[in-house]
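One structure follows; several queries about it will come next.
Missing here is one protein chain; the remaining ones are kept as they sit in the complex.
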Amino acid sequence: MALLEVEGLTVSFRSRYGQVTAVDNVSFSVTEGETLAIVGESGSGKSVTCYSLLQLLPRPPASIEAGTALFNELDLLRLSERELRKVRGSEIAMVFQDPMTSLNPYLSIGSQLIEPLQLHHGCGRREALQKAVVALKEVGIDRPQTRISDYPHQLSGGMRQRVMIAMALIAEPRLLIADEPTTALDVTVQAQILQLLKRIQQQRQLTVIFISHDLAVVAEIADRVLVMHQGQVVEAGSCSEVLQRPQQQYTRDLLAAVPRGAKQKTATEVAPALLRVSQLSTWFAGSGGSFFGAEAAPNKAVDDVSFEVRRGEIVGLVGESGSGKSTTGRSVLQLLPQTAGLVEFDGVNLSQLKRYQMQQMRRRMQMIFQDPYASLNPRMTVYECLAEPLLHHGLAVRGSAMAQVLQLMDDVGLARAGIRKYPHEFSGGQRQRIAIGRAIATRPEFIVADEPVSALDVTIQSQILELLLALVEQHNLSMLFISHDLAVVRKLCDRVLVMRAGKLVESGAVEAVYANPQHPYTKTLLAALPQLAAVP
Amino acid sequence: MSVALPVDAQQSSSLWGDAWWRLRRNRAALAGLIFLSVIVVVALLTPLLAPYAYEEQRLALGASGPSAAHWLGTDVLGRDMLTRIMYGGRVSLLVGFVATAVALLIGVLYGAVAGYVGGRVDAVMMRFVDILYALPFMIFIILLLVIFGQSMLLLFIAIGAVEWLTMARIVRGQVQNIRRQEFVEAAVSMGLGPWTIIRRHVIPNTLGPVIVYTTLTIPSVMLLEAFLSFLGLGVQPPQSSWGLLISYGVETMEEFPWLLVYPGLALTLTLFALNFLGDGLRDALDPQSASGRGGS
Partner (left out) sequence: MRFIASRLLQAIPVLLVVITATFFLVRAAPGGPFSADRAVSPQVIKALNERYQLDQSVWQQYAAYMTDLARGDFGPSYKYPGRSVNEMIFGGLPATAELGLYALLVAVGIGLCAGLLAGLRPNTGQDYVPMTIAMLGICMPAFLLGPLLVLVFGMRLEWLPISGWGDLPGDKVLPSLTLGAAYAAYIARLSRAGLLEVMSQDYIRTARAKGLAEWRIVSRHALRGALMPVIAFLGPAFAGLLAGSFVVETIFQIPGLGRFYVQAAFNRDYTMIMGTTIFFSVAIVLFNLLSDILATWLNPRLRLALRKGSGT
């Protein structure tokens, strides 16, 4: 029996360029007790669809143009604000993407948890608090009696998401809408939260709408899948059907873009080492040391790390947030001062170079950053951005730089027409191409790529990964590829380093490590990785 | 909110171009800009435009209400009010602009150095600003002016000395923020020297907030000048300013209210225009609305 029946939903936004349709004639239904996943890339309208069911979109600029959404014989889209409030939280509850910002920092989690109970069940404070303790226990928070008076900032990200789930379920809604509930979390935490959602769904026979961009996650949790693209439903069906035998081209593209399997060609193993890092440590002064009192213990972001990168090789550096992987990358490039250890590039000890010598050396070693929105100067055009390294290192003269810049744009797959445009006029993927162009402009031998694809949609991600592979091969580049995504690393890298809490816990050839991990942490990481079965 | 809007930007436009586009759509800010331009032009050309000479008195006429000969009336000495307001405006605006320029110069340099150098230098420099912040400056200015006599130069220095603190804080925060941005790190990894980075990457990106705050500092400086002049500690006769004219107006407001109302109107409208323009600029230059897309 269908619990929710959406028919012809159309939502548009008022923008500077006129009315833009974000959701276009979308229809679907959710059966009682099932998990429906809505999958799509950014801008596909998957979130807008679900937010408009509870009318949580800011209006204006959003407006619901057409459609019906029958829930319990009520049309959600036609309800008055007062009637809607009776549905929100009690019949339909939501869990949001970012548990860091979705809880009120000024209120204890207990008083936030009991609100739905007080509101919808008319519970007294004492009774509600007792129920809240039970709810916290159910989502796997230990010592719930004491946790209940904590404030959100005292909890880790995973714990906060557990609280969010407890809060959504406390008034026993019939439908739970989860909007990318694990996207902001580390992979091991993600696995725990997915398990929790699955368990609760089965125990309570709950109906769930699960919004995600990640097909591998969807494969683990969903009964049925709805694929959205540019505001429209592309394909719908049972999870195995859609993921195993996709009917539509877009779904196939999406599936093909998911990083799977190992790198095709592995670099020759006998190449000489280009970068040699031995016993590198980077510590930061401890925060919270008082003005008068003793210095706080230093934060050992990178602690005694040794590895090498050979010519023509891509080495993956894997770890969860706070593992020190980015700090390692920046220390190698001398962007952060190292506390101890040795970084040798082509036989030269980098920390002993004078400043101008290091500036010269930087021509040969470059960096690509995670966030293509932050890594480009918003006030410089593509031309200025790409010409700057060329002119600075004397690889071009002012008059003739244009030809070289155009060549660079060709190399990274940017349309030449955009040369006078500013970064904000490009999409995320195009921006990352600009950033890559800037990094390879000086024909470096070594590049540190810090999560270069994790801010991108999966189809864009696979394009950028291909570009990186092609460039590495073409220019015989060496690369240190920093990522939290083990699937991407497997697809791209020859060797892998695994970091945890500042230490290197395991290293080796990618296939060897993935097939037979030695360190328990590596095993946990690999076990947590959501798997998408191979597509024919 | 994780809702992405498809935005097609075919036409190439810099952030400044975008800002100007947004500013033009803000009617209040545009009206403020036009009004200010007129005021500034009038102030510059006052000797040519003023209907009477500044010193000209007609004691026989005394205080008279608005008339065809004297649009805004005359004061007790028979001096034309329009002329006095025009000349007073020159002084008020001059104080506003010069003292703001003083604040801007000190504040930007100080804030930029503290923000860029960072670390211990920054901590010491900002601690100093914190201490100065805690001082009751208004009282100090009054003290200074009382003790060393009232001179225009002292007025500039005194007002500038108060206003630079906030400017320094804003610039420092902005510079620190930009320093942490990845594009500055990218410039370092490119091998650029610190001065090149400051010039090419940091300064152009701090300009927005500095412009906004400058526009909002001018009215607060003008208010401060008017306040001091009202107390008799600011601009001294025979020179005149709007604050001084208001203080004369107050003395005779029961019989000759126009002597209070017109200079008050001039001051209020100008401050109004400056504030609206400042608010409009803030909205226009806000980077948040400039990159209003963000991923899902």
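For this structure, a couple of remarks:
Just so it is clear, A and B label the chains in written order, and each chain counts residues from 1 on its own.
Here, a residue touches a chain if its C-beta (ideal position, glycine included) is under 8 Å from a C-beta of that chain, and two chains touch if they have at least 3 such contacts.
Note that the structure is a prediction, hence the values are computed from the model and not measured.
Of the options A:89, A:452 or A:517, the residue whose C-beta touches the omitted chain is A:89. Interface note: of A:154, A:321 or A:407, the residue touching the hidden chain in the full complex is A:154.
Residue B:246 is the one among B:50, B:202 or B:246 that touches the chain not shown. Even with one chain removed from view, chain B keeps its contact list with that chain: residues 1, 131, 134-136, 138-140, 142-144, 146-148, 219, 223, 226-227, 230-233, 243, 246-247, 249-250, 253-254, 257, 260-261, 264, 267-268, 271-272, 275-276. As for the chain not pictured, it touches chain A at residues 54, 56, 81, 84-90, 93-94, 96, 98, 101-108, 115-116, 119-120, 151, 153-154, 164, 167-168, 288, 290-293.
What we mean here is this: only the chains that are shown with their structure count from here on.
Chain A and chain B, compared by their mean Cα positions, are separated by 44 Å. Across the interface of their complex, chain A is touched by residues 1-9, 12-16, 181-183, 185-193, 196, 200-201, 204-205, 287, 290-291, 294-296 of chain B.
If you check the complex, the residues on chain A that touch chain B are 13, 15-17, 20, 22, 41-44, 46-48, 51, 57-58, 62, 97, 179-180, 213, 230, 330, 333, 335, 358-363, 365-367, 369-371, 373-381, 388-389, 392-393, 420-422, 424-425, 428, 435, 438, 442, 455, 457.
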